[in-house]
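All protein chains but one are shown in place.
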Amino acid sequence: MLKSLTLTTITSLILLAGPAHANDTARDPQVALMAAACANCHGTDGKLAGSIPAIAGRPAVALESQLLAFKQGEIPNTTVMDRIARGYTDDELKALAHYFANIPRN
Amino acid sequence: MSSRDSKFPRIATSRRDLLKVFGAGTALAATAGCAGTPFISRGSAGRVVVVGGGFGGATAAKYLKRGNPALEVTLVEPNATFYTCPFSNLHLAGERAMSGIAHNYEELKQVYGVRVIHTRAEDVDPVAKTVKLGNGNTLSYDKLVLSPGIDIRWDALEGYDQAAAEHAPHAWQAGDQTRLLRRQLEAMEDGGTFILSAPANPFRCPPGPYERASLIAHYLGKHKPRSKVLILDAKDNFSKQGLFMQGWRENHGDRIEWVGLSGDGKVVRVDAAKREVVTEFGTVHKASVLNVVPPQKAGLIAHRAGVTDASGWVPVNPQTFESQRVKDIYVVGDATVAAPMPKSGFAANAQGKVAAAAIVAELDGRSLPKPYWANTCYSLITPDYGISVAAVYKLNEEGQIYAVPGSDGVSALDAPLVTRRLEAEYAVGWYNAISQDTWGTVL
Partner (left out) sequence: MGTLFSSRFRVWLSVLLFSLLLTPASQAEQAWQRIPALEALLAETTPLRDGLTLDLPFVVDDGSAVAVGLNFSGQLQQGEYINTLHLLAPGNPRSEVMSLRLQSPQASPAQINTRMRLSQSQTVYLVAKSNQGRSWLASREVRVTVSGCAVADPDARNLVAMETPRIALPNRLRQGQPASIRIMINHPMETGLDETGERVAEANLVQSLTIQLAGEPLLQADFATGTAANPFVQFQLTPKESGELTFTWRDSQGNEVNETRELRL
(Lines give C-alpha, C1' and ligand atoms only; values in the text may rest on other atoms or scores of the structure.)
Protein backbone atom coordinates (compact mmCIF):
# COMPACT_ATOMS: atom_id res chain seq x y z
CA MET A 1 0.00 0.00 0.00
CA LEU A 2 2.61 2.44 1.10
CA LYS A 3 4.84 1.36 -1.73
CA SER A 4 2.20 1.92 -4.39
CA LEU A 5 1.28 5.28 -2.91
CA THR A 6 4.90 6.37 -3.03
CA LEU A 7 5.13 5.26 -6.61
CA THR A 8 2.02 7.26 -7.52
CA THR A 9 3.39 10.32 -5.77
CA ILE A 10 6.69 10.07 -7.55
CA THR A 11 5.00 9.59 -10.88
CA SER A 12 2.80 12.63 -10.26
CA LEU A 13 5.78 14.69 -9.27
CA ILE A 14 7.62 13.75 -12.43
CA LEU A 15 4.59 14.56 -14.54
CA LEU A 16 4.07 17.90 -12.80
CA ALA A 17 7.65 18.98 -13.01
CA GLY A 18 7.47 20.87 -16.26
CA PRO A 19 11.07 21.98 -16.75
CA ALA A 20 12.50 18.67 -15.59
CA HIS A 21 10.24 16.91 -18.03
CA ALA A 22 11.37 19.22 -20.78
CA ASN A 23 14.99 18.54 -19.97
CA ASP A 24 14.29 14.86 -20.27
CA THR A 25 12.74 15.57 -23.64
CA ALA A 26 15.91 17.35 -24.68
CA ARG A 27 17.98 14.25 -23.98
CA ASP A 28 15.49 11.79 -25.37
CA PRO A 29 17.07 10.16 -28.45
CA GLN A 30 13.60 9.84 -29.95
CA VAL A 31 12.91 13.58 -29.83
CA ALA A 32 16.50 14.26 -30.86
CA LEU A 33 15.97 12.19 -34.00
CA MET A 34 12.70 13.95 -34.79
CA ALA A 35 14.39 17.32 -34.25
CA ALA A 36 17.46 16.40 -36.30
CA ALA A 37 15.62 17.06 -39.55
CA CYS A 38 15.15 20.72 -38.50
CA ALA A 39 18.93 21.20 -38.62
CA ASN A 40 18.91 21.02 -42.41
CA CYS A 41 17.56 24.58 -42.50
CA HIS A 42 18.20 25.87 -38.96
CA GLY A 43 21.71 24.46 -38.46
CA THR A 44 22.87 21.79 -36.02
CA ASP A 45 20.79 22.06 -32.83
CA GLY A 46 18.83 24.89 -34.47
CA LYS A 47 21.57 27.37 -33.67
CA LEU A 48 22.37 28.87 -37.07
CA ALA A 49 20.99 32.37 -37.65
CA GLY A 50 20.68 33.82 -41.14
CA SER A 51 17.84 34.45 -43.54
CA ILE A 52 16.34 31.43 -41.78
CA PRO A 53 16.23 32.22 -38.04
CA ALA A 54 17.87 30.25 -35.24
CA ILE A 55 15.38 28.36 -33.08
CA ALA A 56 17.61 27.18 -30.21
CA GLY A 57 16.96 28.76 -26.83
CA ARG A 58 13.73 30.47 -27.72
CA PRO A 59 10.86 30.13 -25.24
CA ALA A 60 9.01 26.85 -25.67
CA VAL A 61 5.64 28.57 -25.59
CA ALA A 62 6.63 30.92 -28.38
CA LEU A 63 8.03 28.11 -30.54
CA GLU A 64 5.02 25.91 -29.97
CA SER A 65 2.48 28.59 -30.75
CA GLN A 66 4.37 29.58 -33.88
CA LEU A 67 4.56 25.98 -35.08
CA LEU A 68 0.84 25.54 -34.47
CA ALA A 69 0.12 28.78 -36.30
CA PHE A 70 2.18 27.54 -39.25
CA LYS A 71 0.25 24.29 -39.17
CA GLN A 72 -3.09 26.09 -39.12
CA GLY A 73 -2.02 28.35 -42.00
CA GLU A 74 -2.34 31.45 -39.85
CA ILE A 75 0.97 33.04 -40.82
CA PRO A 76 0.84 35.01 -44.07
CA ASN A 77 3.53 34.69 -46.77
CA THR A 78 4.77 31.39 -45.38
CA THR A 79 6.98 29.45 -47.79
CA VAL A 80 7.65 25.91 -46.53
CA MET A 81 6.95 25.96 -42.78
CA ASP A 82 3.20 25.54 -43.22
CA ARG A 83 3.83 22.35 -45.17
CA ILE A 84 6.51 21.10 -42.78
CA ALA A 85 4.38 21.79 -39.67
CA ARG A 86 1.52 19.76 -41.11
CA GLY A 87 3.85 16.77 -41.09
CA TYR A 88 3.71 16.52 -37.28
CA THR A 89 1.00 15.98 -34.69
CA ASP A 90 0.38 18.76 -32.16
CA ASP A 91 2.13 16.63 -29.54
CA GLU A 92 5.14 16.21 -31.78
CA LEU A 93 5.29 19.96 -32.38
CA LYS A 94 5.12 20.51 -28.61
CA ALA A 95 7.99 18.08 -28.07
CA LEU A 96 10.04 19.84 -30.77
CA ALA A 97 9.35 23.23 -29.19
CA HIS A 98 10.54 21.98 -25.78
CA TYR A 99 13.56 20.32 -27.33
CA PHE A 100 14.82 23.48 -29.00
CA ALA A 101 13.84 25.72 -26.06
CA ASN A 102 16.18 23.69 -23.88
CA ILE A 103 19.20 24.04 -26.13
CA PRO A 104 21.36 27.03 -25.16
CA ARG A 105 21.87 29.47 -27.98
CA ASN A 106 25.64 29.22 -27.86
CA MET B 1 15.54 -11.49 -65.15
CA SER B 2 12.57 -13.69 -64.44
CA SER B 3 9.61 -12.62 -62.42
CA ARG B 4 10.67 -14.75 -59.49
CA ASP B 5 13.92 -12.94 -58.94
CA SER B 6 12.20 -9.69 -58.17
CA LYS B 7 10.01 -11.23 -55.54
CA PHE B 8 12.23 -13.57 -53.64
CA PRO B 9 15.75 -13.25 -52.33
CA ARG B 10 18.34 -14.67 -54.65
CA ILE B 11 19.55 -18.17 -54.24
CA ALA B 12 23.27 -18.08 -53.80
CA THR B 13 25.07 -18.71 -57.05
CA SER B 14 28.67 -17.86 -56.37
CA ARG B 15 31.08 -18.44 -53.55
CA ARG B 16 30.72 -14.81 -52.61
CA ASP B 17 26.95 -15.12 -52.45
CA LEU B 18 27.11 -18.36 -50.52
CA LEU B 19 29.29 -16.68 -47.96
CA LYS B 20 26.80 -13.86 -47.69
CA VAL B 21 23.82 -16.09 -47.12
CA PHE B 22 25.79 -18.24 -44.75
CA GLY B 23 27.03 -15.22 -42.87
CA ALA B 24 23.59 -13.73 -42.56
CA GLY B 25 22.08 -17.04 -41.55
CA THR B 26 24.63 -17.32 -38.79
CA ALA B 27 23.72 -13.85 -37.69
CA LEU B 28 20.08 -14.88 -37.45
CA ALA B 29 20.99 -17.79 -35.26
CA ALA B 30 23.00 -15.53 -33.01
CA THR B 31 20.22 -12.98 -32.75
CA ALA B 32 17.58 -15.59 -32.14
CA GLY B 33 19.71 -17.26 -29.50
CA CYS B 34 20.22 -14.30 -27.22
CA ALA B 35 17.82 -11.47 -27.75
CA GLY B 36 20.40 -9.13 -29.07
CA THR B 37 23.56 -8.37 -27.17
CA PRO B 38 25.57 -7.70 -30.26
CA PHE B 39 29.20 -8.62 -30.45
CA ILE B 40 31.29 -5.53 -29.93
CA SER B 41 35.02 -5.30 -30.16
CA ARG B 42 36.76 -4.86 -26.84
CA GLY B 43 37.87 -1.41 -25.80
CA SER B 44 35.22 0.69 -27.52
CA ALA B 45 31.46 1.10 -27.71
CA GLY B 46 31.67 -0.22 -31.25
CA ARG B 47 33.46 0.40 -34.52
CA VAL B 48 31.55 2.07 -37.30
CA VAL B 49 33.02 2.64 -40.74
CA VAL B 50 31.33 5.20 -42.98
CA VAL B 51 32.12 5.12 -46.68
CA GLY B 52 31.48 8.35 -48.60
CA GLY B 53 31.75 11.90 -47.28
CA GLY B 54 28.79 13.53 -48.99
CA PHE B 55 25.51 14.65 -47.45
CA GLY B 56 24.61 11.15 -46.22
CA GLY B 57 27.99 9.89 -45.04
CA ALA B 58 29.37 13.03 -43.39
CA THR B 59 26.06 13.51 -41.57
CA ALA B 60 25.99 9.90 -40.42
CA ALA B 61 29.56 10.18 -39.08
CA LYS B 62 28.77 13.37 -37.16
CA TYR B 63 25.50 12.15 -35.70
CA LEU B 64 27.02 8.81 -34.72
CA LYS B 65 29.53 10.67 -32.57
CA ARG B 66 26.86 13.02 -31.25
CA GLY B 67 24.73 10.01 -30.36
CA ASN B 68 27.58 8.19 -28.62
CA PRO B 69 31.01 9.85 -28.43
CA ALA B 70 32.52 6.52 -27.31
CA LEU B 71 31.99 4.99 -30.76
CA GLU B 72 35.03 4.59 -32.99
CA VAL B 73 33.91 6.23 -36.21
CA THR B 74 36.05 6.14 -39.35
CA LEU B 75 35.06 8.01 -42.49
CA VAL B 76 36.52 6.84 -45.80
CA GLU B 77 36.35 9.45 -48.56
CA PRO B 78 38.76 9.80 -51.49
CA ASN B 79 38.70 13.59 -51.69
CA ALA B 80 39.90 16.08 -49.09
CA THR B 81 37.51 18.62 -50.61
CA PHE B 82 33.93 17.71 -51.38
CA TYR B 83 31.91 19.71 -53.93
CA THR B 84 28.13 19.56 -53.69
CA CYS B 85 25.77 19.13 -56.60
CA PRO B 86 23.30 21.48 -54.88
CA PHE B 87 24.27 25.03 -55.84
CA SER B 88 26.69 23.78 -58.54
CA ASN B 89 24.14 25.15 -61.04
CA LEU B 90 24.90 28.61 -59.61
CA HIS B 91 28.55 28.04 -60.49
CA LEU B 92 27.55 27.08 -64.04
CA ALA B 93 25.67 30.36 -64.24
CA GLY B 94 28.70 32.32 -63.01
CA GLU B 95 26.90 33.23 -59.79
CA ARG B 96 29.00 31.29 -57.28
CA ALA B 97 32.68 30.30 -57.08
CA MET B 98 33.63 26.65 -56.71
CA SER B 99 34.90 27.57 -53.24
CA GLY B 100 31.28 28.37 -52.41
CA ILE B 101 30.29 24.73 -52.88
CA ALA B 102 33.45 23.24 -51.34
CA HIS B 103 33.50 21.44 -48.01
CA ASN B 104 36.09 19.65 -45.92
CA TYR B 105 36.28 17.28 -42.97
CA GLU B 106 37.96 19.46 -40.34
CA GLU B 107 34.90 19.71 -38.07
CA LEU B 108 34.40 15.95 -38.18
CA LYS B 109 38.04 15.38 -37.25
CA GLN B 110 38.62 18.15 -34.73
CA VAL B 111 35.26 18.66 -33.06
CA TYR B 112 33.74 15.21 -33.25
CA GLY B 113 36.82 13.00 -33.24
CA VAL B 114 35.98 11.13 -36.41
CA ARG B 115 38.96 9.43 -38.01
CA VAL B 116 38.99 10.49 -41.67
CA ILE B 117 40.94 8.50 -44.26
CA HIS B 118 41.27 9.96 -47.74
CA THR B 119 41.30 6.91 -49.94
CA ARG B 120 38.85 4.85 -51.92
CA ALA B 121 36.92 1.95 -50.38
CA GLU B 122 37.64 -0.89 -52.79
CA ASP B 123 35.66 -3.81 -51.43
CA VAL B 124 33.54 -5.06 -48.56
CA ASP B 125 33.65 -8.51 -46.99
CA PRO B 126 30.30 -8.78 -45.20
CA VAL B 127 31.25 -12.04 -43.47
CA ALA B 128 34.60 -10.98 -42.03
CA LYS B 129 33.05 -7.50 -41.67
CA THR B 130 35.95 -5.67 -43.23
CA VAL B 131 36.41 -2.90 -45.76
CA LYS B 132 39.40 -3.07 -48.08
CA LEU B 133 40.87 0.33 -48.81
CA GLY B 134 42.64 1.71 -51.86
CA ASN B 135 45.71 2.48 -49.73
CA GLY B 136 46.15 -1.23 -49.04
CA ASN B 137 44.77 -1.24 -45.51
CA THR B 138 41.74 -3.08 -44.22
CA LEU B 139 39.25 -1.74 -41.69
CA SER B 140 37.09 -3.92 -39.44
CA TYR B 141 33.61 -2.82 -38.51
CA ASP B 142 30.73 -3.73 -36.25
CA LYS B 143 28.46 -1.57 -38.39
CA LEU B 144 29.13 -0.20 -41.86
CA VAL B 145 27.43 2.82 -43.39
CA LEU B 146 27.64 3.22 -47.17
CA SER B 147 26.80 6.58 -48.67
CA PRO B 148 28.17 5.93 -52.14
CA GLY B 149 26.04 8.36 -54.14
CA ILE B 150 25.53 7.60 -57.80
CA ASP B 151 27.57 6.15 -60.61
CA ILE B 152 26.86 6.83 -64.26
CA ARG B 153 25.48 3.89 -66.25
CA TRP B 154 28.02 4.23 -69.04
CA ASP B 155 26.41 1.42 -70.99
CA ALA B 156 22.86 2.78 -70.97
CA LEU B 157 22.91 5.55 -73.56
CA GLU B 158 24.53 4.72 -76.90
CA GLY B 159 27.67 6.76 -77.51
CA TYR B 160 27.90 8.14 -74.01
CA ASP B 161 30.98 6.79 -72.27
CA GLN B 162 33.71 8.27 -70.09
CA ALA B 163 35.55 9.69 -73.11
CA ALA B 164 32.32 11.26 -74.37
CA ALA B 165 31.84 13.00 -71.02
CA GLU B 166 35.02 14.99 -71.73
CA HIS B 167 33.25 16.58 -74.73
CA ALA B 168 29.68 16.53 -73.46
CA PRO B 169 29.94 16.72 -69.66
CA HIS B 170 27.28 15.32 -67.38
CA ALA B 171 28.33 17.53 -64.45
CA TRP B 172 26.05 15.34 -62.32
CA GLN B 173 28.88 14.67 -59.88
CA ALA B 174 30.25 18.05 -58.90
CA GLY B 175 33.93 18.96 -59.34
CA ASP B 176 35.96 18.78 -62.54
CA GLN B 177 32.86 18.03 -64.61
CA THR B 178 31.24 21.21 -63.25
CA ARG B 179 34.33 23.25 -64.15
CA LEU B 180 34.41 21.74 -67.65
CA LEU B 181 30.79 22.59 -68.36
CA ARG B 182 31.32 26.13 -67.03
CA ARG B 183 34.34 26.63 -69.32
CA GLN B 184 32.31 25.41 -72.29
CA LEU B 185 29.47 27.82 -71.47
CA GLU B 186 31.92 30.69 -71.17
CA ALA B 187 33.45 29.80 -74.53
CA MET B 188 30.08 29.35 -76.24
CA GLU B 189 29.29 31.79 -79.04
CA ASP B 190 26.34 34.13 -78.73
CA GLY B 191 23.46 32.69 -80.70
CA GLY B 192 24.36 29.09 -79.85
CA THR B 193 22.17 26.41 -78.35
CA PHE B 194 22.76 24.79 -74.98
CA ILE B 195 21.18 21.33 -74.98
CA LEU B 196 20.47 19.39 -71.83
CA SER B 197 19.41 15.74 -72.14
CA ALA B 198 17.38 14.70 -69.08
CA PRO B 199 16.96 11.03 -68.09
CA ALA B 200 13.95 8.95 -67.10
CA ASN B 201 13.28 8.36 -63.38
CA PRO B 202 14.87 7.52 -61.04
CA PHE B 203 17.90 9.80 -60.95
CA ARG B 204 19.76 12.08 -58.55
CA CYS B 205 17.99 15.37 -57.82
CA PRO B 206 14.73 15.24 -59.81
CA PRO B 207 14.38 19.05 -60.20
CA GLY B 208 18.12 19.45 -60.92
CA PRO B 209 18.05 19.43 -64.74
CA TYR B 210 15.33 22.08 -64.80
CA GLU B 211 17.07 24.33 -62.30
CA ARG B 212 20.24 23.98 -64.37
CA ALA B 213 18.42 24.96 -67.55
CA SER B 214 16.90 27.93 -65.69
CA LEU B 215 20.17 29.28 -64.32
CA ILE B 216 22.03 28.74 -67.58
CA ALA B 217 19.23 30.64 -69.34
CA HIS B 218 19.76 33.39 -66.79
CA TYR B 219 23.49 33.48 -67.61
CA LEU B 220 22.88 33.44 -71.36
CA GLY B 221 20.29 36.19 -71.05
CA LYS B 222 22.87 38.41 -69.38
CA HIS B 223 25.91 37.55 -71.49
CA LYS B 224 24.85 35.84 -74.73
CA PRO B 225 21.31 37.08 -75.32
CA ARG B 226 20.82 35.47 -78.74
CA SER B 227 21.38 31.98 -77.33
CA LYS B 228 18.79 29.31 -76.56
CA VAL B 229 18.33 26.46 -74.11
CA LEU B 230 16.79 23.20 -75.30
CA ILE B 231 15.83 20.47 -72.83
CA LEU B 232 15.33 17.04 -74.38
CA ASP B 233 13.54 14.89 -71.85
CA ALA B 234 12.88 11.14 -71.54
CA LYS B 235 9.78 11.99 -69.43
CA ASP B 236 6.53 13.84 -69.91
CA ASN B 237 6.23 14.84 -66.26
CA PHE B 238 8.95 16.36 -64.15
CA SER B 239 9.40 17.78 -60.70
CA LYS B 240 7.68 21.13 -60.01
CA GLN B 241 6.78 21.24 -63.71
CA GLY B 242 4.02 23.82 -63.47
CA LEU B 243 6.14 26.13 -61.34
CA PHE B 244 9.16 25.78 -63.59
CA MET B 245 7.19 26.49 -66.74
CA GLN B 246 5.53 29.51 -65.18
CA GLY B 247 8.91 30.72 -63.92
CA TRP B 248 10.47 30.24 -67.35
CA ARG B 249 7.75 32.32 -69.03
CA GLU B 250 8.06 35.06 -66.40
CA ASN B 251 11.85 35.22 -66.31
CA HIS B 252 13.24 33.82 -69.51
CA GLY B 253 10.54 34.47 -72.13
CA ASP B 254 10.94 31.87 -74.85
CA ARG B 255 14.63 31.23 -74.27
CA ILE B 256 13.98 27.77 -72.80
CA GLU B 257 12.33 25.10 -74.92
CA TRP B 258 11.36 21.81 -73.30
CA VAL B 259 10.58 18.72 -75.38
CA GLY B 260 9.12 15.80 -73.44
CA LEU B 261 8.85 12.11 -74.20
CA SER B 262 5.64 12.47 -76.22
CA GLY B 263 7.23 15.21 -78.31
CA ASP B 264 10.18 12.96 -79.27
CA GLY B 265 12.40 14.33 -76.52
CA LYS B 266 14.03 11.06 -75.51
CA VAL B 267 17.68 10.97 -76.54
CA VAL B 268 18.80 7.51 -77.66
CA ARG B 269 22.24 8.26 -79.14
CA VAL B 270 24.99 10.75 -78.42
CA ASP B 271 27.80 11.85 -80.71
CA ALA B 272 29.80 13.79 -78.15
CA ALA B 273 32.62 14.86 -80.48
CA LYS B 274 30.11 16.48 -82.84
CA ARG B 275 27.93 17.60 -79.90
CA GLU B 276 24.95 15.97 -81.54
CA VAL B 277 22.16 13.87 -80.11
CA VAL B 278 19.60 11.69 -81.86
CA THR B 279 16.14 11.17 -80.38
CA GLU B 280 13.90 8.12 -80.35
CA PHE B 281 12.25 9.04 -83.65
CA GLY B 282 15.41 10.05 -85.41
CA THR B 283 15.57 13.82 -84.93
CA VAL B 284 19.18 15.08 -84.85
CA HIS B 285 19.86 18.06 -82.59
CA LYS B 286 23.15 19.92 -82.76
CA ALA B 287 24.35 21.76 -79.69
CA SER B 288 26.94 24.45 -79.08
CA VAL B 289 27.29 23.05 -75.57
CA LEU B 290 25.92 19.61 -74.82
CA ASN B 291 25.11 18.50 -71.28
CA VAL B 292 24.03 14.88 -70.98
CA VAL B 293 22.46 13.91 -67.66
CA PRO B 294 22.72 10.17 -68.16
CA PRO B 295 20.95 7.21 -66.53
CA GLN B 296 22.43 6.34 -63.14
CA LYS B 297 22.84 3.59 -60.56
CA ALA B 298 24.12 3.24 -57.00
CA GLY B 299 27.81 4.01 -56.49
CA LEU B 300 30.28 1.17 -57.15
CA ILE B 301 30.99 0.15 -53.55
CA ALA B 302 27.29 -0.71 -53.08
CA HIS B 303 27.59 -3.23 -55.90
CA ARG B 304 30.84 -4.56 -54.44
CA ALA B 305 29.18 -5.00 -51.06
CA GLY B 306 26.33 -6.96 -52.64
CA VAL B 307 23.57 -4.67 -51.38
CA THR B 308 22.13 -3.61 -54.75
CA ASP B 309 19.25 -5.40 -56.48
CA ALA B 310 18.55 -5.92 -60.17
CA SER B 311 17.47 -2.28 -60.49
CA GLY B 312 21.02 -1.19 -59.69
CA TRP B 313 19.84 0.60 -56.52
CA VAL B 314 19.86 -0.49 -52.88
CA PRO B 315 16.73 -1.75 -51.13
CA VAL B 316 16.80 -0.87 -47.42
CA ASN B 317 14.79 -1.53 -44.31
CA PRO B 318 13.07 1.85 -44.00
CA GLN B 319 13.15 1.97 -40.21
CA THR B 320 16.93 1.81 -40.01
CA PHE B 321 18.23 2.11 -43.58
CA GLU B 322 19.99 -1.21 -43.04
CA SER B 323 20.39 -3.16 -46.26
CA GLN B 324 17.65 -5.69 -46.92
CA ARG B 325 20.31 -8.02 -48.28
CA VAL B 326 23.30 -7.82 -45.98
CA LYS B 327 23.23 -7.49 -42.22
CA ASP B 328 25.07 -4.66 -40.46
CA ILE B 329 25.47 -2.65 -43.67
CA TYR B 330 23.44 0.56 -43.69
CA VAL B 331 23.03 2.50 -46.90
CA VAL B 332 21.89 6.11 -47.13
CA GLY B 333 21.40 8.75 -49.79
CA ASP B 334 20.93 8.65 -53.55
CA ALA B 335 22.02 5.00 -53.80
CA THR B 336 18.94 3.74 -51.95
CA VAL B 337 15.41 2.91 -52.98
CA ALA B 338 13.70 5.21 -50.49
CA ALA B 339 10.78 6.42 -52.57
CA PRO B 340 8.67 8.43 -52.00
CA MET B 341 11.70 10.25 -50.59
CA PRO B 342 13.59 11.78 -53.50
CA LYS B 343 17.26 11.38 -54.25
CA SER B 344 18.29 14.70 -52.73
CA GLY B 345 21.05 15.98 -50.47
CA PHE B 346 18.45 16.94 -47.88
CA ALA B 347 17.03 13.41 -47.88
CA ALA B 348 20.53 11.88 -47.67
CA ASN B 349 21.28 14.03 -44.62
CA ALA B 350 17.98 12.99 -43.00
CA GLN B 351 18.64 9.32 -43.77
CA GLY B 352 22.16 9.59 -42.36
CA LYS B 353 20.65 10.72 -39.06
CA VAL B 354 18.11 7.90 -39.02
CA ALA B 355 20.82 5.30 -39.72
CA ALA B 356 23.10 6.85 -37.09
CA ALA B 357 20.35 6.80 -34.46
CA ALA B 358 19.52 3.17 -35.27
CA ILE B 359 23.18 2.13 -35.04
CA VAL B 360 23.73 3.98 -31.76
CA ALA B 361 20.63 2.36 -30.27
CA GLU B 362 21.52 -1.12 -31.49
CA LEU B 363 25.12 -1.05 -30.30
CA ASP B 364 23.83 0.25 -26.98
CA GLY B 365 21.21 -2.52 -26.74
CA ARG B 366 18.38 0.03 -26.67
CA SER B 367 15.15 -0.10 -28.63
CA LEU B 368 15.13 1.58 -32.03
CA PRO B 369 13.78 5.11 -32.20
CA LYS B 370 10.87 5.83 -34.50
CA PRO B 371 12.31 7.35 -37.66
CA TYR B 372 11.40 10.78 -39.02
CA TRP B 373 12.62 12.32 -42.23
CA ALA B 374 11.96 15.57 -43.98
CA ASN B 375 12.84 16.99 -47.33
CA THR B 376 12.82 20.45 -48.82
CA CYS B 377 14.16 20.99 -52.32
CA TYR B 378 14.56 24.58 -53.41
CA SER B 379 15.12 25.33 -57.07
CA LEU B 380 16.27 28.66 -58.43
CA ILE B 381 14.80 29.93 -61.69
CA THR B 382 16.96 33.00 -61.34
CA PRO B 383 19.19 33.83 -58.36
CA ASP B 384 16.25 35.92 -57.07
CA TYR B 385 13.35 33.65 -57.95
CA GLY B 386 12.97 30.42 -55.99
CA ILE B 387 10.43 27.60 -55.79
CA SER B 388 10.25 24.65 -53.44
CA VAL B 389 8.88 21.20 -52.82
CA ALA B 390 8.67 19.85 -49.27
CA ALA B 391 7.42 16.90 -47.26
CA VAL B 392 7.72 15.21 -43.89
CA TYR B 393 8.06 11.43 -44.06
CA LYS B 394 7.14 8.78 -41.51
CA LEU B 395 6.70 5.01 -41.42
CA ASN B 396 3.24 3.57 -41.94
CA GLU B 397 1.93 0.44 -40.27
CA GLU B 398 3.30 -1.76 -43.04
CA GLY B 399 6.74 -0.36 -42.32
CA GLN B 400 6.87 1.68 -45.52
CA ILE B 401 7.87 5.31 -45.88
CA TYR B 402 5.04 7.72 -46.67
CA ALA B 403 4.76 11.47 -47.01
CA VAL B 404 2.46 12.83 -44.31
CA PRO B 405 -0.64 14.16 -46.10
CA GLY B 406 -0.71 17.94 -46.10
CA SER B 407 3.04 18.21 -45.59
CA ASP B 408 3.92 17.29 -49.14
CA GLY B 409 3.57 19.82 -51.86
CA VAL B 410 5.10 22.56 -53.93
CA SER B 411 5.03 26.35 -53.67
CA ALA B 412 1.71 27.91 -54.66
CA LEU B 413 1.40 28.48 -58.42
CA ASP B 414 -0.21 31.90 -57.84
CA ALA B 415 2.26 33.08 -55.18
CA PRO B 416 3.33 36.73 -55.43
CA LEU B 417 6.82 37.68 -56.58
CA VAL B 418 7.76 38.55 -53.00
CA THR B 419 7.31 34.87 -52.06
CA ARG B 420 9.51 33.76 -54.96
CA ARG B 421 12.19 36.21 -53.82
CA LEU B 422 11.85 34.98 -50.24
CA GLU B 423 12.20 31.36 -51.37
CA ALA B 424 15.38 32.29 -53.25
CA GLU B 425 16.74 33.79 -50.01
CA TYR B 426 15.67 30.73 -48.06
CA ALA B 427 17.38 28.53 -50.65
CA VAL B 428 20.66 30.21 -49.70
CA GLY B 429 19.76 29.95 -46.01
CA TRP B 430 19.05 26.26 -46.49
CA TYR B 431 22.36 25.67 -48.28
CA ASN B 432 24.27 27.47 -45.51
CA ALA B 433 22.48 25.46 -42.84
CA ILE B 434 22.83 22.03 -44.39
CA SER B 435 26.50 22.73 -45.16
CA GLN B 436 27.03 23.67 -41.51
CA ASP B 437 25.05 20.65 -40.30
CA THR B 438 26.81 18.18 -42.58
CA TRP B 439 30.43 19.39 -42.72
CA GLY B 440 30.56 22.28 -40.26
CA THR B 441 31.20 24.66 -43.15
CA VAL B 442 30.70 28.32 -42.29
CA LEU B 443 29.63 30.10 -45.46
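Think of it as A and B in the order they're written, each chain with its own count starting at 1.
Here is the rule we use: a residue touches a chain if its C-beta (ideal position, glycine included) is under 8 Å from a C-beta of that chain, and two chains touch if they have at least 3 such contacts.
Please read all numbers here as calculations on a predicted model, not as lab measurements.
Hidden chain, full complex: it touches shown chains B. One of B:87, B:160, B:238 or B:426 touches the chain omitted from the figure, and that residue is B:238. Only one of the listed residues, B:207, B:299, B:333 or B:440, touches the absent chain: B:207. When you scan B:129, B:170 or B:327 for touch with the missing chain, the hit is B:327. Within the full complex, the residue among B:72, B:271 or B:362 touching the omitted chain is B:362. Counting over the whole complex, chain B has residues 1-4, 6-9, 11, 21, 24-25, 28, 31-32, 35-36, 200-202, 205-207, 235-242, 245, 261-264, 280-282, 309-311, 313, 317, 319-320, 324, 327, 337, 339-342, 344, 347, 358, 362, 365-368, 375, 377, 389, 391, 393, 399, 403, 408-410, 413 touching the chain that is not drawn.
Criterion: only the chains that are shown with their structure count from here on.
Separation between the centroids of chain A and chain B, computed from CA atoms only, is 30 Å. Residue ranges on chain B touching chain A, taken from their complex, read 62-63, 67, 346, 349-350, 353-354, 357, 360-361, 366, 369-374, 376, 388, 390-394, 404-409, 411, 418-419, 422-423, 425-426, 428-430, 432-434, 436-437.
For chain A in complex with chain B, the touching residues are 29-30, 32-34, 36-44, 48, 50-52, 77, 79-80, 83-88.
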